[in-house]
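Below you'll find the structure, written out as structure tokens, and then a few comments.
Every protein chain of the complex appears in place save one, which is left out.
Just so it is clear, A and B label the chains in written order, and each chain counts residues from 1 on its own.
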Amino acid sequence: MKLKLGVFIPELLRHLFKRPSTVSYPFEKLNLPKDFRGTPVLRPELCIVCKSCVRDCPAFAIEIETLSEEEKKYRMTIHNDRCIHCAQCVESCPTGALYMNDEYEIATDSRRKLKIEYIYTRPKKAAQKHSEK
Amino acid sequence: MKRITIPIGPQHPALKEPISLRMTIEGEVIKDADVRLGYNHRGIEKLAESKTYIQNIYLMERICGICSHSHTTCYVQGVEALCELEVPRRGLFIRALVCELERIHSHYLWLGVAAHEAGFDSLFMYTWRDREVVMDLLEIISGNRVHYAINTIGGVRRDLNEIQKEKILEGVEFLKKRMEYYTNLGTTEPSFVGRVSGVGILPEEKAMALCAVGPTLRASRIASDIRKDDPYGAYGEFPFEVCTADTCDVLGRVVVRVKETIESLNIVEYIIRNLPEGEIKVKAPRRIKEGEVVSRYEAPRGENIHYIKSNGTDKPERLKVRAPTLANYPATIEMLKNGFVADIPLIFAAIDPCICCAERFVEIIDERKGSRGIMTMAEIKRKFKKPEIKKDFVWPL
Partner (left out) sequence: MAIIKELVYLLVYPGMLFLFLYSTFCEWFDRKLYARLQNRIGPAYTGRFGILQPVADFFKLLFKEDIVPEKADRVIFSSLPVIGLATVVSAGLYLPLWNFDLRAPGFNSFQGDIIVVLYLLSLPTLILFLAGWHSTNFFSTLGGVRVLTMLFGYEVPLFLAVLSPAVVADSWRLAEIANFYQQFPFLLAFQIIGFFVAVVALQAKLERTPFDIPHAETEIVGGTFTEYSGKKLAFFRLMTDIEMVVGSGLMATVFMAGFSGSVLPSLLIFVLKTLIVISILSLIRATFSRIRVDQMVVFSWKYLTPLAVLQLLISIIVKGIIG
């Protein structure tokens, strides 16, 4: 190996007249790839309340409560503060009711604001349609 | 000359994570070194016992931010061996692809860190800028930059399409060119070479005796790589060489990592060009058959070992992780002795320490007697029970 003094200088000077590669973040943003894993979102009309997302979530971030047994009314709470954005719920969901959007700037000053609630009735027809498929 | 002990850590600019290195120095020369762990213990192994196998994938991922894929692959391989699943070839190839991209990103990151520890901030900035390319590739493949979450028991979760393949090939070409430039730079820039060559010598016999792993071991002339010695996944099919260096010092470790990155880039190219068609995963049972397994994996930092014991339920009975950094600590002490104070950050960074990876157990050291050992909770309770205070106690002096 031969040592060369100032071997880095050409590279440095070349970049002096180039655009900086830094992106000044809050003002300009990079494009997100297509299947980015952001925040989990529920499509309530597709949920059949099988609770496989609740069972598989590694962060215990999804809760489903029964509000009324007769009306088939349920409440799903996604605790986005606990969510680790692994998208296992999307994987586990048999009907495709959950998906990840591309929201990543979710910081707030309170944990409560990160809680997302869905109150919905279990749609019989839609669910049957999907299970037939 | 008077000997003084200086504390490097648990809070120190050279360390990105908390660990305590106590250096006994004479002037600028290190006479003795001591490593103390336990500042970042998170109880992951215990937590793993209360989660299902699926949930544990994501827990294993969070052992470490840089080798997140290594830990999940190691774990998933173990579980697959337990329930005798045959992973489809395409799944194995994509898994290996992410492995190699992760190795590339880890080595780029390491090169930057090593340059920063040596005060070479320009190289640090350039390597980290180029590392963004491989990070973006990983984001395209898996949907996230750090925790890829691409492994699942029985295969991988996401498939590759043609656009992604093209982008990966483009990125690989760019990274190869850059890495060749850094190879040239890192081995010819006089001030950098002056800092790293002849520093932190670890002779071959010592490296073997102290059970060093990964690039640290390979820089001491020993060609040991789990991918070659005990091929897992699809690694039996890939053509690649095990890179070694014969200088046994930090320069050797730089050279090994740089060469390895180029090998990894070649493997990525091979995988993309020879990606087999077919399924990417098979369905895995929720309950895993009773048994125990040891899974080995070549992480960017060295050999990673997971031990999984199953009792037939959907949760593991015991999960033990031996991260590569832990195996490198004894060798680090050896390397530090008789070095200069100025070399501490470089030598320590040369093993690519991941401190949170290695925080696995508690060792109890009796400072007065000098004895050390691992104890069970019951023993600790017995030994350190508060002595009962006698009521009419008279102070002996």
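Everything that follows uses one rule, which is that contacts are C-beta pairs under 8 Å (C-beta built on N, C-alpha and C of every residue); 3 or more make two chains touch, one makes a residue touch a chain.
Only a predicted model underlies this, so the values are computations on that prediction, with no experimental measurement involved.
**Student:** One chain is left out of this view; which of B:38, B:65 or B:194 touches it in the full complex?
**Tutor:** Residue touching the chain left out of view: B:194.
**Student:** Among B:14, B:242 or B:272, which residue is in touch with the absent chain?
**Tutor:** B:14
**Student:** Looking at the whole complex, which of B:116, B:131, B:178 or B:322 touches the chain that is not displayed?
**Tutor:** Residue touching the absent chain, from the options given: B:116.
**Student:** In terms of residues, what is the contact footprint of the unshown chain on chain A?
**Tutor:** 6, 8-9, 12-13, 15-16, 18, 20-22, 24
**Student:** Tell me which stretches of chain B touch the chain missing from the display.
**Tutor:** On the chain B side, contact with the omitted chain comes from 4, 6, 12-14, 28, 115-123, 125-126, 129, 189, 191-192, 194-195, 340-345.
One rule holds for everything that comes next: only the chains that are shown with their structure count from here on.
**Student:** Find the geometric centre of each of chain A and chain B from their Cα atoms only, then give the gap between the two centres in Å, rounded to an integer.
**Tutor:** Once rounded, the distance between the two centres reads 28 Å.
**Student:** Would you pull the chain B residues touching chain A in the complex into a rising list?
**Tutor:** 51-52, 54-59, 61-62, 122-123, 126, 129, 132, 136, 139-140, 143-144, 147, 149, 152, 157-158, 181, 184-185, 187-190, 193
**Student:** Spell out the part of chain A that touches chain B in their complex, as residue ranges.
**Tutor:** It comes out as residues 1-5, 7-8, 11-12, 21, 33, 35-37, 55-59, 84-88, 91, 100.
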